[in-house]
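To start, the structure itself, in structure tokens.
The complex appears here without one of its protein chains, the remainder shown in place.
Labels A, B and C are assigned to the chains in the order they are written; within every chain, residues are numbered from 1.
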Amino acid sequence: MSSELFDPIFGMSAVAAAMDDRAWLAALCETETALARACARAGIVELADALEVGAECERLAAGEVGDLGRQSVAGGNPVIPLVATLRERVRERAGDSAAAAVHRGATSQDVMDTALMLLTQRALGILLTDLGGCADTAAALAGEHRELLMAGRTLSQQALPTTFGALAAGWGAGLDHHLGTLTRLRAELPVQLGGAAGTLSVLHPHGLEVRAALADELGLADPGRVWHTDRTVITDLAGALGGAAATIAKVATDVDLLAQSELGELHEGAPGGSSAMAHKKNPIAAITARAAAAQAPGLVATLLGAAPELQRGAGPWHAEWPAYSALLCAVGGAAARLRASLSGLHVDAEAMGRHLDELAEFTNTTDAGHAPELVDRYLEGRTR
Amino acid sequence: MSSELFDPIFGMSAVAAAMDDRAWLAALCETETALARACARAGIVELADALEVGAECERLAAGEVGDLGRQSVAGGNPVIPLVATLRERVRERAGDSAAAAVHRGATSQDVMDTALMLLTQRALGILLTDLGGCADTAAALAGEHRELLMAGRTLSQQALPTTFGALAAGWGAGLDHHLGTLTRLRAELPVQLGGAAGTLSVLHPHGLEVRAALADELGLADPGRVWHTDRTVITDLAGALGGAAATIAKVATDVDLLAQSELGELHEGAPGGSSAMAHKKNPIAAITARAAAAQAPGLVATLLGAAPELQRGAGPWHAEWPAYSALLCAVGGAAARLRASLSGLHVDAEAMGRHLDELAEFTNTTDAGHAPELVDRYLEGRTR
Amino acid sequence: MSSELFDPIFGMSAVAAAMDDRAWLAALCETETALARACARAGIVELADALEVGAECERLAAGEVGDLGRQSVAGGNPVIPLVATLRERVRERAGDSAAAAVHRGATSQDVMDTALMLLTQRALGILLTDLGGCADTAAALAGEHRELLMAGRTLSQQALPTTFGALAAGWGAGLDHHLGTLTRLRAELPVQLGGAAGTLSVLHPHGLEVRAALADELGLADPGRVWHTDRTVITDLAGALGGAAATIAKVATDVDLLAQSELGELHEGAPGGSSAMAHKKNPIAAITARAAAAQAPGLVATLLGAAPELQRGAGPWHAEWPAYSALLCAVGGAAARLRASLSGLHVDAEAMGRHLDELAEFTNTTDAGHAPELVDRYLEGRTR
Partner (left out) sequence: MSSELFDPIFGMSAVAAAMDDRAWLAALCETETALARACARAGIVELADALEVGAECERLAAGEVGDLGRQSVAGGNPVIPLVATLRERVRERAGDSAAAAVHRGATSQDVMDTALMLLTQRALGILLTDLGGCADTAAALAGEHRELLMAGRTLSQQALPTTFGALAAGWGAGLDHHLGTLTRLRAELPVQLGGAAGTLSVLHPHGLEVRAALADELGLADPGRVWHTDRTVITDLAGALGGAAATIAKVATDVDLLAQSELGELHEGAPGGSSAMAHKKNPIAAITARAAAAQAPGLVATLLGAAPELQRGAGPWHAEWPAYSALLCAVGGAAARLRASLSGLHVDAEAMGRHLDELAEFTNTTDAGHAPELVDRYLEGRTR
């Protein structure tokens, strides 16, 4: 689900790489390794066997993806053929006891869900760095331009004066909010372990212990429950990513509007040119941030629309993979492009002043009220 | 945005009534009253004048909605004509000083947003009662049927045994999660006060004080910022409501599947009949819960897709009203219908046993592993 | 699903009235009348009995909606209690034979679907009048301003000259396209008649004849098939309405952008003012057209997401009612508001010239290429 041609345009390259086929394969293998080790810690398998499993997983993780993809059609997910291959190879190399340590007590969804959380942890890390960069830049702009007067515009019309700092503070407050939510969710990403019907029956009576150990091995949380068909983990992430996209779209739209030829109050540091029209200063980073963010609402809707049946979704579960990956990439890309836009932003105080003068003809005021104070409150309240 | 014909079917009557035209008019008037009182507390207007404003608001709240609707077209929101009428009537009754106390320092969006939060507080209250009822019933079912064996079904096929208690515990865990999120968001619903360009300029230097007093008057939170075009309040609510709808849809789908003629493991207490087909036991409450919940993802997408421009959205703001109202009504209705479904649920242990026997022919096991223990953990972890 | 307070703002009053509770009740009764008459034409019921049914339907259509709504909860749709009441009253008034002519061979969904098509026929009629008004106004603007030079703007920057006529021609071409599609779909709106399981078994061997007669009675098409769970009729309409909304949003966005204070190239004839800021000329009709149109994509997604099970959707069918009604109202409202915007549009040639001069400093051209010719081609190609 990645493209060398388009991912860079939408700022998605880094996040997409963290969610690509190789990353998936690695995370699946990492999960199988951790499961074997967790079973060893619970005394269900021999440590030596678990180590054999881990060694083979490492080799598999370096192997072919295409074959695995083709083999995945029959069962509808890549874990089934991966486990078959893994078990066979471990058997060849280390015998039946080690082979029996493979995928012990797990079902495909356990491995897919847990791997998805590992991928999310990494992809969100990238996303949060870019989103944090946006927020910090907004804060810097707010502080720097705390008192820089500009025309406030409502319903597309000049209304009353404000300051650019107050506008940037509004951007920053929104960005900070989503940073907080996504950081919290990232810290709580759980493993999944339920077995074929969500009862951990094969691992009984050690199932809960294995789950705790699995979480520990992978640096993920123990959710304290099975969530095969309780997808609140996914829908919480979807909602938070969708909210972040909405705020990114708002900020990028403001940049785009203020960069219009006739306003010219903002310019990107590296606007996109046109070979034929050298005078154009297209705010390309903001434009592509808008485009990336625009993918989010529909993808969130897809994720919210999945109602997995009984003990495993017959379609709703599988439907999460493309939508969720696309959502993480879109929002990650939007954050990266917005960061590029904001970090090189030129603020044209003269243009702002000119429009303010036009406005003052009607309003007889250049008073921005509490605007600077709103900036101060915002900056004081930042926890970053 | 309410219907006497369809709202009952979708369980929306109570929530819809809490968000209907009269409720809106009342909340707008309440907000104007509270603003005048808040200004009085800040010493900006005379208390006597504020009381006049409040008295007139009370009369207006009892008045005609249709005229106000027609007058709202020109400015695009009902606050503009409401304030014009209010100011005129206060002037007639109490003079210019009192008239000047009307809508002091506010813009239409301040009053609309704040009123929307008041409506949300009430509508969410209804919704949370029904969602809580669902959760409590799920918990009761989980406890009661902790060890009742049934066939776990994955990808539409019988897989391995589980217990009905474990299934119900999964329902309950999801429902509890959304209860927690929505309860928290409800406790944080903020007032909006920013004035024409979000600078509180008319109220300067008393703006922040007035905002705090306004929050206090209305029993809402002081957000510590203006959020005219930082819509995280709305998108957080949208995401949480969408998540709740997804879980409701999951539970209702399970009921619907287990109530199929050929399964018959669950029956609603008052299934919908058919005049022509007396043998049918349509699980109508679950079916209409699914239908109501199915409205949510698209509405969430609409709310996430709004990127309000600069100091006020030229369309994105207005677009929130129908989508947000519809979302609250849909999820509220879905919760009410699911509650009706769960609260009368008949569990047919005999049918479960019959299918378990079929399954046991293949699996040679009736072991449900950790299922009862998962129920215990869930029940112990409940905070309600 | 209508609001006296908000429908006018979004231009929805007329369409909403055509889809409101009373309209639904009338359409349901009309369908039952037509069915009885169709059965009489097929010789299945006595004409005298059919006339009794029709007479009672007329009385019921004038009756209470609220009671019917409450009675509809049990079965999940209003047809079940409506038919029960109808049958009882016909029996009381005209005896058993006439009572047996009520709802002959039909299932609730037959009546709901057919009534929905009747409502659609009327609501689309209103919508098409407004959309046609938009298209005709766009055509008139295109013709009138065929050669009026203005700055073409791409990616928010002035690019090269075009003419306002060419811009308006682009609007008109899109609007005409949707007019054509929706007009065609309206002409093909079908009745539904399948009976309890879609086999027309009760009417056998006269089922197809009754269906044809029913279509004839109601001025709808005979679909030549049952479509209980083949919802292409609904999804085609949804797609076409969504497309129309997208074009309306595009035109309204252009008006909003060109009406910005700093551009001032367009002004609405009756811009919305602000009591506090008399200088503002908010393009409120375009703004509310955008807001109404913004409801559409999410609602279309809801309608496309319904996959009705086997012979009747257990939720997916019911889910259509609120989403489809809201979609028709939203697009109808958007068309009405855009029509208001375009029909009073002031074109400020002087402002256009001023910006063109700015552009010419960079481009050294005021040549608009084929722009006037593109207008001519568009106008020649119009079939209205």
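Operating definition for what follows: contacts are C-beta pairs under 8 Å (C-beta built on N, C-alpha and C of every residue); 3 or more make two chains touch, one makes a residue touch a chain.
This structure is a prediction, so every number in the text was calculated from the model and none was measured.
> So which shown chains sit in contact with the chain we cannot see?
Checking the complete complex, the chain left out touches A, B, C.
> Which of these touches the unseen chain: C:184, C:204 or C:346?
Of all options in C:184, C:204 or C:346, contact with the hidden chain holds for C:204.
> Touch as defined at the start, partner being the missing chain; which of A:175, A:306, A:352 or A:374 qualifies?
A:306
> I need the residue numbers on subunit A that touch the omitted chain, in ascending order.
Residues touching the hidden chain, for subunit A, are 1-10, 20-21, 24-25, 65-66, 68-70, 72-78, 80, 83-84, 107, 196, 252-253, 256, 270, 272-277, 282-284, 287-292, 294-295, 297-302, 305-306, 314-319, 321-323, 326, 330.
> Just checking the interface: what residues of subunit B touch the absent partner chain?
151, 153-160, 256-257, 259-263, 272, 274, 277-284, 287, 297-298, 301, 305, 355, 358-359, 362-363
> Kindly note down the residues of subunit C that lie in touch with the hidden chain.
Against the missing chain, subunit C presents residues 76, 107, 152-156, 159-163, 166-167, 169-171, 173-174, 177-178, 181, 195-205, 207-208, 224-232, 235-236, 238-240, 242-243, 245-247, 249-250, 252-254, 257-258, 290, 293-294, 296-298, 300-302, 304-312, 314, 365, 367-371, 373-374, 377-378, 381.
The rule is simple: only the chains that are shown with their structure count from here on.
> Select the chain at the greatest separation from subunit C, using centres from the mean of Cα atoms.
A
> Quick one: report the Å distance separating subunit A from subunit C, using the average Cα coordinate of each chain.
Going by mean C-alpha positions, subunit A sits 38 Å from subunit C.
> For subunit B, jot down the residues that touch at least 2 other chains.
76, 107, 196, 252-253, 290, 294, 297-298, 300-302, 305-306, 314
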